[in-house]
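One structure, as structure tokens, below. Some questions next.
Missing here is one protein chain; the remaining ones are kept as they sit in the complex.
And now, chain A:
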Amino acid sequence: MSSSTELTEKKVFLLKSLDGVIFEVEESVAVQLEVIRELIEGDCARPFISLYNVTSEILALVIEYCKHHAETCSGGTSATIADEDLKTFDNEFMNVDENILLELCSAADYLDIKSLFELTCRTLASLIKDRTIIEVRKMFNVENDFSVVEEKAVRKEFAWAFK
């Protein structure tokens, strides 16, 4: 990075989580949150932004993700190396507890971070693809509204998919 850019004053934003923790982030990180980018472009961004749906634990992770992506993309490395680096980072980043993943997915949707939303959705899909019906109900908190007879009939009709 050249010395002139270092001298330029960096714009920072303060993001406040649901539980009241304040995070200081640079503009290059903040703009990855589409909701904030829109505020900035509309010139409506206050330096202090409250995010009512995200806990500090999750917001810290989201900022870590955005920071890494912002740094990798602005660095002088070639596109292929940056790509590889992001892939490795993303894989590591997804190596968390399932409840955290679900919350990250929800946060990425709320904050409108497309790449993180895609990443969490894909990771969750690959986690659940071999799960049992009961496990899926539990994970998505879905009530079984089939009668015993109805469920048996559906299972019988698609028995091949259970093999």
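Details
Throughout what follows, a contact is a pair of C-beta atoms (placed from the backbone, for glycine too) under 8 Å apart; a residue touches a chain by one contact, two chains touch by 3 or more; residues count from 1.
The criterion applied here is as follows: contacts and distances are computed from a predicted model.
As stated in its UniProt record, the chain not included in the shown complex is "F-box kelch-repeat At3g23880-like", which appears among "Proteasome endopeptidase complex beta subunit", "F-box kelch-repeat At3g23880-like", "Protein SEC13 homolog" or "KLLA0E22045p".
Of the options A:44, A:125 or A:149, the residue whose C-beta touches the omitted chain is A:125.
Touching the missing chain, out of A:41, A:57 or A:151, is residue A:151. With the whole complex as reference, residues 98-99, 102-103, 105-106, 109, 117, 121-122, 124-125, 128-130, 133, 136-146, 151, 154-155, 158, 160-162 of chain A touch the missing chain.
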